[in-house]
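Of the protein chains in this complex, one is absent; all others appear in place.
First chain written, first letter: the chains are A, B and C, and each begins at residue 1.
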Amino acid sequence: MNDVNVYRLPMASPDDVSELAKLIDNGVIDPKDICAIKAQTEGDGYSRGYSSLSFELMLSEKMGISRAEVAARIPMLMIGLTGGLMSPHYTVFTRKEVEAAESGVKRFSVGVKQTRVLLPEEYGTAIQVKLVAEAVKEAMADAGIDDIADVHCVSIKCPNLTAARLADATSRGKKCVSTNFAEAGSKAKGACALGVALALGEIQESDVTDEAICSNWNLYSNFATTSAGNEQVACKVLLMGNSAKSVSQYHIGSGVMKDTLDLAGAKAAFKSAGLKFDEVIPQGEAQRVATVFINAGADAMGSIRGRRTTMKSDYLAAYQGIFAKAVINAIVGAMIGDTMILASAGFEHQGPLGANLVAAIVKAEG
Amino acid sequence: MNDVNVYRLPMASPDDVSELAKLIDNGVIDPKDICAIKAQTEGDGYSRGYSSLSFELMLSEKMGISRAEVAARIPMLMIGLTGGLMSPHYTVFTRKEVEAAESGVKRFSVGVKQTRVLLPEEYGTAIQVKLVAEAVKEAMADAGIDDIADVHCVSIKCPNLTAARLADATSRGKKCVSTNFAEAGSKAKGACALGVALALGEIQESDVTDEAICSNWNLYSNFATTSAGNEQVACKVLLMGNSAKSVSQYHIGSGVMKDTLDLAGAKAAFKSAGLKFDEVIPQGEAQRVATVFINAGADAMGSIRGRRTTMKSDYLAAYQGIFAKAVINAIVGAMIGDTMILASAGFEHQGPLGANLVAAIVKAEG
Amino acid sequence: MNDVNVYRLPMASPDDVSELAKLIDNGVIDPKDICAIKAQTEGDGYSRGYSSLSFELMLSEKMGISRAEVAARIPMLMIGLTGGLMSPHYTVFTRKEVEAAESGVKRFSVGVKQTRVLLPEEYGTAIQVKLVAEAVKEAMADAGIDDIADVHCVSIKCPNLTAARLADATSRGKKCVSTNFAEAGSKAKGACALGVALALGEIQESDVTDEAICSNWNLYSNFATTSAGNEQVACKVLLMGNSAKSVSQYHIGSGVMKDTLDLAGAKAAFKSAGLKFDEVIPQGEAQRVATVFINAGADAMGSIRGRRTTMKSDYLAAYQGIFAKAVINAIVGAMIGDTMILASAGFEHQGPLGANLVAAIVKAEG
Partner (left out) sequence: MNDVNVYRLPMASPDDVSELAKLIDNGVIDPKDICAIKAQTEGDGYSRGYSSLSFELMLSEKMGISRAEVAARIPMLMIGLTGGLMSPHYTVFTRKEVEAAESGVKRFSVGVKQTRVLLPEEYGTAIQVKLVAEAVKEAMADAGIDDIADVHCVSIKCPNLTAARLADATSRGKKCVSTNFAEAGSKAKGACALGVALALGEIQESDVTDEAICSNWNLYSNFATTSAGNEQVACKVLLMGNSAKSVSQYHIGSGVMKDTLDLAGAKAAFKSAGLKFDEVIPQGEAQRVATVFINAGADAMGSIRGRRTTMKSDYLAAYQGIFAKAVINAIVGAMIGDTMILASAGFEHQGPLGANLVAAIVKAEG
C-alpha cells in the first residue's frame, strides 16, 4: 500500500526552499520519499529555472546525490507568473510503501511517468498525443488506479520548440509544426492535453490527427493541465487521483467551471473532493483543504456572459494569462478564504474554451 | 418629488457613446435630465479624457449647447484602466421633478455639488477636507436626504497637482503638500475621503489636521470613493443614497468587505440594497441589480490573511491598482453573474486599509 | 506652382492641438491650406483616435465645416506609442497654389490620395498591393513629381481587419487572409509597402502574389512606412518628395540604415536632404532640419551584429516595437541634437528586415 502525503509550503522568493529544508531537517519528510514538486513561482519565466535549481541544489545536499540525479528522480512542475492575490508557494508530494490491508476506501495517490525523448518534429503532433496517452496510462498504474473515473488531475510538462531544435529538425530534412515558437508551444501543450483525453476516454483514437490539434476545440480533457519549457526534452506526467491501494489521509476531487463565473463548478469540485457544505464552505471544512490546482481558461475569450472584456485588446493584453490566473485565484480563493492555491493558464484542449478546471485535495474525514 | 433613473450601458471603446445617443434618439432619455455619468474606461489614463470629450461632443449636439456648458452641467467621473473580466461601460443618472406625494418609502436619489476652485497649496490639506465636507452636506440636500444613514456612496473627483500648479503656488510664496505629484495626488484623494467621513459623522472635526491625511489610517469613510485628475480645478461630488423625496424605481445599499476575500461584506451590500437571498443570489434577484460600484483596496497590502502576494513586489507591481480592481470585480461579479460592474482603486481613507467598499443599486420590488 | 510648408509642433498631451490653433489664429497658417497631419502621439493606441478627434474638432471650428468634412479633407496619420527620449509632436503640411515660374530646382512637395474602400477579404492581398500602387502613382502626380527617384517617403494608413469585418466577409462567403487579427494587420501593412515598391519600381508586377506578402522578405520598399487602423476603410497615401513644380523652402532626402547601428545610412539621409557636413552635423546645419521620419525595423530581429538582444524574449517583449522606435530615435536624435523626430515601427516589407528608413526634411539653403 502507498502512503501519499501533500505539503503546501510558502516561498518568500523563487529561490526560497527553506520550508522544505526545515521539514527534512525535522524529520517530517524523508527526501527519498519525495515524488514530485509543483510550484507557483513569482517573477518572470526565468524564475521557474531559478526555483528548480534551488530545489535541486538543496535536495542534492540533503540526499547526498548529484543535482542531475535529483532532477532525474523528482519531476518539478514550475508554474510561473503571478498577479493579484496569488501567493507564491509549492506543493511537495511524498509517497512511500507501507504495510497495510486494503480497506475498500479510495484515497489520494499520485503517479509519475515520462515519455521517451521527443524529436522536435514530433512536438505538437499526433505522435506526441499518443506518447502522452501511453505515459498517462502508465502513470495510472504507477498510482495504483484502475478506473479512469478516479483520475482528477493530470499535470504535464513538455518540451518547447527552440531555435536550436528547429535547426536540428531542419538539418535532418524534417518539418516542425510551426516556425513560430509561440504557435509551436501552443500545439505541444494541446497535444499533451489531447493525450490525457485519449488515455481517459474523453476522446477517441480516431479523433487524434495532426490537424485537430489547436483547431478542433470540441476535443478536450477536463483533467489536463499542461505547460511547456525550453529545458524539457520529454513529456513529464504527474497524475493525481484516488486509489484503493493508497492509505493517504487525503482525497482528491475535481469539477469544471464552464466559465470563470461558474461558482457551481468550483463547488462541485470541493464536494467531489469530500467537503461537506450546502452553498457556503464553513471555515472548519475549508481548513481541510490541502491545496487546489486550477487550470484557468479566461484568457481564451474576449468576453464573458455577453460582456466584453479588455483581456485581448488592452495595453496589458500581453499579460492576459496572468489576469486569467489572478481572477480565478480570487474567485476560488474567496470560496475557501485562502489564495495560496495554484493557478496555471492554458486553454489548449484543457477543458472547453473559456472553462476552468478545478482539482482540490482535502484531508479525509475520520 | 424626484424621479431618478439609472442606465448602465456598454462601450465598445473609450469614445463609444452610441448607446446613450440611441436612448436619447429613442426618447428614452431626455438629455436635460442627465445629472451625472460615471464610466469605467479601458485603455490608459488618456482614455478618460477621450471619453469625456466624446460625451461632451455628442451631448452638445443633442442638447444644442456648447461643450463647455455640457461639462459645467454634467459631472463626468471617469474611472480608467481595466483588466481581467472588467467590462468597459458607463452609468448615466437622470433626475427630473415629478408630481407625486411622499409615500414614506425611501428610494434612490443622487445629489451633485462641487466645491469652489481650490488653490494648489490647498490640495491635500485640512482646508480641502472641510470644503469637501460642506459640498457633501450640500449634495445631501440636493439629493433630498436628511439622514446620514441614508447615504451609501459618495464619489468625488478632485484636482491633481501639476507642474504648472506647483509653479503657480511657488511663485506666490506658497508651499504645496508635496513636490512629488504621486504623493500630492494621494493626499488630495485622502482629503476628499476624509471630507466625506467628516460630513457623514464617521470622524470628528478635531480629527481633521494636515498631519492626519494619508498618515492616520484609523480615520476613514466607508462610503467614499475618490479620484484625482489634472483637468479638475474643484472637487466634484456625486452623492448617492435613498430619499423619501424620490420616486425612483431603484434603491441603493452598501457594505464593507473587510478584505478582498470577505464575501459576507459583499452579501451585506446586496441585502442592504434590497436583494432577497440567504447565501447565494438567485438569478432572478441578480437581475434586479442595476449596477455596482466598488472601491477596491487590495493594492494597499502585500498580503492577505497571512498569505504573501506579489502585488507590491513583482515586475507588474506598477499595475497593482488594476489587479486590485480585477480581482474584486471577479469576486463580486461571480456573485451576481455579471462583471459589467465598476471598480475603482483608492486606499486613501476610503475604508479601512485593505477593505473594499461595495455599493449596489437595485430595482425595487413591487 | 505649389508652395509647401512644414510645421513641426509639440503636444503636451494627445488632445493638445493648441500650437496649431495658435498658428491659425496668428494667421501664419490658413487652415484651408492644410493637406496632411502626421503625429507622434503618446499613450496607448486609443490616443491616436483621441488626437484625431481633437484635431477634427478644432479645425471644424476654425474652418466652419463639419468634423466629417475635416476628416475627409485632411489625412491624419497618427503614430502611437512613445518611449525613451521620443517627444510627442505633430507635423502639419500645408500646400497652396502660387504664381511663380519653374526655377529648375526641385523642392519639397507632398501628394495625397486614397484608394477606393477595400473589402475585408482584400486586406493583405495582391489586390491591395495594386490599389496602393495606383494611389501612389496618383499621389506622385498630385505632388507634381514625375521621376520616381524624387520620391523619398510614402506614408500609408490602411484598414485593419476587425471582428465585424471578418463577420461581414464570412457572411458573404469570402475568406480573409487570416482570422488572427495581428497576422491580418501585418499582411495589410505588408501589402501597402509592396504597393509602394511596385509604384516606385523597386519590385516587378510579377513579384506581386498573395503568397509573397509577409513571406518573401527580399521584396521591399526603401521608402514605405505603413500602419493600420480599425477606423480606416481605404488606404490613405501621403507621399513626399521633391518637385520642380514646388517653390517650397524645404527639401527632402532619404537613406537606409541597414541595421540600427548603421550611422552611415542616417548620415546619407541627411546629406541627401541637403545638409552639408563631413562626419558630424554642425549645430548650424542641424538647425536646418525641419523634421525627420524614421521607419524603425529593430523589432524584426532578436540580435544585432551577432549580439543577442532580449527584444523578442523578455517580459517586455510585448513592447518591442516601442523599444525599436526608442533606440532609433535616440541614435538619430543624437546626431542632430533633437529627439522630437518621428519614429514608427513596421518591418513588413518596409526596407530589408532589420533596416531603418530615414527621411529628413530640411530648409533649403540660400
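Rule of thumb we're sticking to: a residue touches a chain if its C-beta (ideal position, glycine included) is under 8 Å from a C-beta of that chain, and two chains touch if they have at least 3 such contacts.
Since the model is a prediction, treat every value here as computed from it, not as a measurement.
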Of the candidates C:Thr162, C:Asn216 or C:Thr309, the residue in contact with the absent chain is C:Thr309
For the chain not shown, which residue from A:Pro10, A:Gly49 or A:Gly302 touches it across the whole complex? A:Gly49
For the chain that got dropped from the picture, name the residues of chain B it touches. 44-45, 314-315, 317-319
Could you list which residues of chain A touch the chain missing from the display? 13-15, 42-47, 49-50, 53-54, 57, 315
Residues of chain C in contact with the chain that isn't shown? 10, 12, 42-44, 82-88, 260-261, 263, 278-280, 298, 303-305, 307-311, 313-316, 319, 322-324, 326-331, 333-335, 337-340
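By definition in this document, only the chains that are shown with their structure count from here on.
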Per the C-alpha means, the centres of chain A and chain C lie apart by a whole-Å value of 48
Multi-chain contacts in chain B: which residues touch at least two other chains? 42-44, 315
